[in-house]
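One protein chain is absent from this view; the other protein chains keep their places.
Labels A and B are assigned to the chains in the order they are written; within every chain, residues are numbered from 1.
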Amino acid sequence: MIKLTPRDHQSKLLTAITPIIAVIFTMICGGVLFWILGKNPFEAIKLIFWDPLMSETFSDYARPQILIKASPLILIALGLSIGFRANIWNIGAEGQFIMGALISACIGLAFYPLENRFIFPLMILGGMVGGAFWAIIPAILKSRFNTNEILVSLMLVYIAEQALASASIGILRNPEGSGFPGSRNLNHYPSTSNPELIEGSGIHWGVIFSFLAIWFFYYLLKNHKFGFQIKLFGDAPRAASFAGLKTEYIILLCFSISGALAGVAGMFELTGPAGAITIDFNVGYGFTAIIVAFLGRLNPVGIFFAGLLMALTYVGGEISQFMLGIPAAAIQVFQGMLLFFLLSIDLIVKFRLSFTKQNFISRKD
Amino acid sequence: MDFASIDPTTIIYNLMIAATPILYAALGELLVEKAGVLNLGVEGMMIIGAICGFAISVETGSSYIGFIAAACGGAMLSVIFAVMTQYFLANQVASGLALTLFGLGLAALLGHSYTGQVPPQISKLDLPILSTIPVFGKMFFHHDFFVYFSLMLVLFVWYFLTKTRLGLVVQAVGENHDSAHAIGYSVTTIRFFSILFGGALAGLGGGYLSLIRVPQWTEGMTAGAGWIALAIVVFSSWRPWRLILGAYIFGGITILQLNLQAIGVNIDIALLSMTPYAITIVALVLMSVNKSKKSLGAPGSLGKSFIKVS
Partner (left out) sequence: MKTNKSNVLQVINVSKKYANVLANDEVSLTLNHAQIHALLGENGAGKSTLVKIIYGLVKPDRGKMILNGQKYAPDNPQKARMSGVGMVFQHFSLFDSLTVAQNILLGLDKRQSSTSLLDKIVQISTDYGLALEPRMIVGDLSAGERQRIEIVRCLLQNPKLLIMDEPTSVLTPTEIEQLFNTLNQLSAQGTSILYISHKLEEVRKLCGEGTILRNGQVIKNFIPSTTTSSEIAELMVGKKVQSTIKSKSRAKNIILNINNLSIDSRTPFGTNLKNISLKVRQGEILGIGGVAGSGQDELLLTLTGESKVKKNTLFYKNKDIGNLNPQERREIGFLTAPEERLGHAAAPEMTLMENCLITAKKSKNLMVHGWINFTKTGDFANDIIKKFDVRAGDNKSLAKTLSGGNLQKFLIGRELSQDPEVIIVNQPTWGVDAAAAQFIRQALLNLVSHGTAAIIISQDLDELIEISDRFTALVNGSMSTPRITTELTVSEIGLMLSTENAPK
């Protein structure tokens, strides 16, 4: 039998290396999956992980796409990770992403066709407020009535999706769109557009914003009492209240930060890659970001790399779909597997394993 | 607009059908939570059940074999969760989310070629005599086997938990796993099998969705049903009989808003489609306003990992 002993110190090396091990396990199992689907596993893995970066055929398209897809993932995951550290589970980022986009679209379109350089910053603000507003609903219910935040934030995703559908055929519909659902394309108006800043790089304001956010939260979580409070609340809520922290304050803070970041991610997506509000505007970044947050070990720097990796699987998935006909859903399975391995491998980060003949060992003593 | 075209008999009849998938999934989750495990992967297990049931019944031509496959599919997916949380001591919330994400992807992958197909029909099981009662017969006794089976399972779970020794052990494990371990019960084994049961029932619920309720296969067709099942467990205060109430209220709202959409009420369709989710939130809040934890009945060790360390 295997015996578990809690580790005295947190091992930085293990914390960093285990996600890589999880990725390797996922590649192996993913390879088996592709093989079952009748595809060449080695070619598929190469198409997903190598070609987007290195192949001459694809990298011109793929490299910028990685940044474009990584930026919302990083922003959302960063926000979620703060809550997850505190054991506060906002899993409705998809809805907050939608609401951020909707509010900023309302602002942008309200000024149409006025051109003014303050419109874009105002939309950024609107995105944050929209996302935070949607996230504060479960936060208030949790702190006032102790309502389960997981279920409420998730239900709000479905409600946000309906709101999105309603808006794209209703109030935000393009009056010149000959009756088709969907709003005006915000990319067509300089004041509301989030263009590629360096030709062929994929870098838009959202990418820059997400990198700055990583740096900011890395510094804050490490050195400021904010990071300490979040960690304390997550580890021992009673010790947090003994320290004088208000539970309500932590819950509201975590939800509004993650909501604002998800909302602003929606705003940048709307004004950049997506261009317009449509019924299928949201593509699941809010859920994939959960995987990114864990893959990044809830650590800003980790999330940065995890976001890039996850974006790589998206782009590589597209390429493998194009080249080998691997269904898009296979990539989702792939990402799900990654999270399984990652969560399971945590065991060796938290405990030292040793093999004994021991049958079972009691907890106390 | 024609309110007269809404027929109460049909509504009640349809609401039972709409409620059944959720009732199955919620019943499974109730037992899992009674054993102290929070499995947020219900949505994932349901959709795997939906596609397994659909695919197998299309291939075999038998709905019943399809339902067995649905239960097996859900249970198999839950094994992943059971291993992760019981042996690798992974966080239950995160593992449940992973299960849902994985399940949705896997179901889409498996169901790729089944979109647009039609499953074999299942015959109605008219209960003798009862089904001939005017109005009520049509409402309550004119259903397929799996509607009745879901109610029988509620009875079974209730009996199991309150009247059998094993049921008591399951509750004890969920209430305080350290005590249960000290007396000599295997917390891990009991939780493992509870999770499997929960998975099988979530699978059955998913199967009912794709084989009877809809009946066809579309990607992401559970549309939050698994999450609503989780909410209904909270709503029921972990009491089996109240699950029926919760599931049927929810089914009623779903059917009612669909009927209102159909007759073209002057309300935004999106607003009507939101109602089931909004009502779920309201129900959750109403349940939690009652602050006394004792009356809420949540198992003491719910969601906590049982760690045997030296």
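Please note the rule applied: a residue touches a chain if its C-beta (ideal position, glycine included) is under 8 Å from a C-beta of that chain, and two chains touch if they have at least 3 such contacts.
Note that the structure is predicted; figures quoted are calculated from it, not measured.
Among A:32, A:239 or A:353, only A:239 touches the chain left out of the display.
Only one of B:20, B:171 or B:280 touches the chain withheld from this view, namely B:171. The chain that is not drawn here is touched, among residues B:131, B:179, B:237 or B:305, by B:179. For chain B, the residues touching the absent chain in the complete assembly are 165, 168-169, 171-172, 175-176, 178-180, 182-185, 292-294, 297, 300, 310. Not every partner is drawn; the one left out touches chain A at residues 5-10, 223-226, 228, 231-232, 235-236, 238-239, 241-244, 246, 358-362, 364-365.
The definition used in the following text is that only the chains that are shown with their structure count from here on.
Residue ranges of chain B in contact with chain A, taken from their complex: 40, 80, 83-84, 88-91, 93-95, 97-99, 101-109, 112, 178, 181-182, 219, 223-224, 227-228, 230-231, 234, 268-271, 273-274, 277-278, 280-281, 284-285, 287-289, 291, 307-310.
By the touch criterion given at the top, residues 3-6, 37, 84, 89, 91, 141, 145-148, 150-152, 154-159, 162-163, 165-166, 170, 287-288, 290-291, 294, 327-337, 339-340, 343-347, 350-351, 360-363, 365 of chain A touch chain B in their complex.
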